[in-house]
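Omission of a single protein chain aside, the complex is shown with its protein chains in their original locations.
Showing chain A:
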Amino acid sequence: MSAPNKSYDPVEVEALKPEAIERMRSDALAAVAAAGDLEALTHVKTAHTGGGSPLALANREIGALPPQAKAEAGKRVGQARGAVNQALAARQAELEAERDARVLVEEAVDVTLPYDRRTAGARHPLTTLSERIEDIFTAMGYEVAEGPEVEAEWFNFDALNFPPDHPARETQDTFFVEGAGGSGESGVVLRTHTSPVQIRALLERELPVYVIAPGRVYRSDELDATHTPVFAQVELLAVDEGLTMADLKGTLDHMVVSLFGEGMTTRLRPNHFPFTEPSAEMDMLCYVCRGASVGNPDRPCRTCSSEGWIELGGCGVVNPRVLTACGVDPEKYSGFAFGFGIERMLMFRHNVEDMRDIVEGDVRFTLPFGMEI
């Protein structure tokens, strides 16, 4: 029957009768509807749309019809096949949705389970706080200068206008490096401040010099709640034409605003340092009470002991003798400098009460500070 008929014989194409096609169609739709799962549906699909299915066979018979009947029969068979395919697709989607709903529910997990498989790490807050301060100044154009921790006395003292035998040298609680034969006269010390970096910067760099010098420094204090023999300092030095003490004040103000927020300011009080003249002690407004606790016993402030100000460090106009020792003409250039301890800053910026927690390396202390501060 596969060969085209030589002559039209309506009796021989029973399969293309409208009733037959309608039957095939309804049988198929009923089977699709009856398929209970995706597997059954696959069988239905093969049985009713596959190569051997009644509709496929009927389709093949169309060629045997006389030309005038072909169009009619083709249309009828095509519609039936379309309807079946449509029903199959719809049932497929329906059954997949059913399966998904069931299986994914079965796959549910407890997403609140802890996952502390790999413990976290952290950087030390002294490091990150120092970096934060560096960033404030590098954004302004300053560069970060560094120097050795074991330092020649000339850099640590002489060039900074600490004359030999001057009482100011003794205020530094210096660790001296042992000289020949065990003497303390080696001319080498553990730097007592990062100020020798100022000298190195002035000797090594082209003027003008705008640097910030963070680093470890040493003083022979016993470790207690507020002291440590090894601590971190940040120092700033600016040497240019026409720099003034007002510029120092403005720079300090900018720093405390950057670190503590708008409205913060600093206060200078006269003091003495050999390497600056004039010299000042710098205080910052208490960032907690902003001075409101002063003379106000109802609102005491623990951070500043109700003083309204927090002592930050020392500063001043670079002593022209320091410039001279570095070969900078003090008639032409002037500068300012300041320095303060990072531990202290950390203590009051982050409510740390005991210095020992900062230096002991207990991971419980360091972890909460994470990567940035």
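Observations
The rule is short, and it goes like this: contacts are C-beta pairs under 8 Å (C-beta built on N, C-alpha and C of every residue); 3 or more make two chains touch, one makes a residue touch a chain; residues count from 1.
FYI, contacts and distances are computed from a predicted model.
Hidden chain, UniProt protein name from the list "Cu-processing system permease protein", "Phenylalanine--tRNA ligase beta subunit", "Pyridine nucleotide-disulfide oxidoreductase" or "ABC transporter ATP-binding protein": "Phenylalanine--tRNA ligase beta subunit".
Residue A:Leu190 is the one among A:Met24, A:Val44 or A:Leu190 that touches the chain missing from this view. From the set A:Val144, A:Leu259, A:Val288 or A:Val352, the residue in touch with the chain omitted from the display is A:Val144, counting the whole complex.
Contact with the omitted chain, checked across A:Gly82, A:Gly250 or A:Gly263, is made by A:Gly250. The residue touching the chain not shown here, chosen from A:Ser53, A:Gln233 or A:Asn319, is A:Asn319. Even with one chain removed from view, chain A keeps its contact list with that chain: residues 113-124, 126-127, 131, 134, 138, 140-144, 146, 148-155, 158-159, 161, 164-168, 170-171, 175-180, 182-184, 186-188, 190, 203, 208, 210, 216, 220, 222, 229-230, 238, 240, 242-247, 249-251, 253-254, 265, 267-272, 277-281, 317, 319-321, 324-328, 334, 359-364, 366-367, 370-371.
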